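Written out below as structure tokens is the structure these notes cover.
Only a single protein chain was left out; the remaining protein chains are all shown in position.
Entry: chain A
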């Protein structure tokens, strides 16, 4: 297949990338949407506005469908780690067993309360009681992101053990978990999940408004998601800056690869876009003087280590620059759109619901997901050739099994089927039961009297 010789390492890498790439679409939604649901339900209670409560309710309904796919693909990646990377798991199990285990607890916690939350909309007299049930879901979702990201942090900055003749000794699980990569990675992952989810829900509202469906419900949805989006986007920018400083200090080769920065120097420029020729010349790029030094060290005088200072067989592929730029570019775009929307809503005379801005918001959802994917690709490919940075090379961690190619075909088929059905089901769910219909059915004057679903 693909015209190259069977190599379990290559196939294991592609299959892991595929599963993870598919999983993070749903995982991102799984981490971010509960917070948006919580905010909407809270607004509904505080303002005594049934529109927000209905918003929470409809989001929650769509959310379960995506959760299901997230759960099953999460199970898949969990098992695949052992099936495709047995040597890695054997070595790393000694140091990262704890966060993996804790992640399951967080997930367990979330699963229990999600079941309760969905089936108790009308069971408690006090709305507040039902709202409280969403809090463990938000905590559980973000906590599982936290724990699993510390594992990834460990793979980037392994610590908390000593390697004596190839054997791991003196293990300290907490030191391994709270490695230098953990703070920026965790913060970045969680905040971008929030940002992406806000934009995906914003996209839905924007599309309804573009279609000329001017119901106040959609306006409230758009406003809520864009105000949250603006907050998350600004936080993302701040954390992104910290991530740059982290890379500069701990993984300079990753930063240098992202920025095509070859010579170690001070006053280093930041390179946007462009292409790299075969003799490592950067063409058609936009250079911002000093920006890389400022990003990395805070001052133009900061010295940034270049790619030429590393042995060639320890460098990641240089195309990660494109993934990096795509992520940063989309991040900027999302910040601009959401902040613009918020500013325009403040001013009485300006109309934030103009068509061009609505289109810009509508594009934000899919774009933010692309940014998530490219950010992951950058982070993961950027630490190649290592599976545990500086300790174990990727090819040493992979399975030796002879059938990874067949499994790859099977999983591609599975994800296509799951992805398509999920989209179809979600579409039909909301098409068949539009908001107007539900408002009417629930008799919004007495929003308490609704049947169980």
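Here, contacts are C-beta pairs under 8 Å (C-beta built on N, C-alpha and C of every residue); 3 or more make two chains touch, one makes a residue touch a chain; residues count from 1.
The rule is short, and it goes like this: contacts and distances are computed from a predicted model.
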| item | value |
| --- | --- |
| Omitted chain (choose from "Glutamate synthase (NADPH), homotetrameric", "Monovalent cation/H+ antiporter subunit D", "Cytochrome d ubiquinol oxidase subunit II" or "Ferredoxin-NADP reductase") - UniProt protein name | "Cytochrome d ubiquinol oxidase subunit II" |
| Which residue of A:18, A:111 or A:439 touches the chain not shown here | A:111 |
| Sole contact to the chain not displayed, among A:64, A:128 or A:288 | A:64 |
| Hidden-chain contact residue, picked from the options A:18, A:45 or A:168 | A:168 |
| In chain A, positions touching the absent partner | 61, 64-65, 67-69, 71-76, 78-87, 89-95, 97-98, 100-105, 107-109, 111-116, 118-120, 123, 136, 168-174, 399-401, 403-404, 406-407, 410-411, 414, 417-418, 421-422, 425-426, 428-429, 432, 452 |
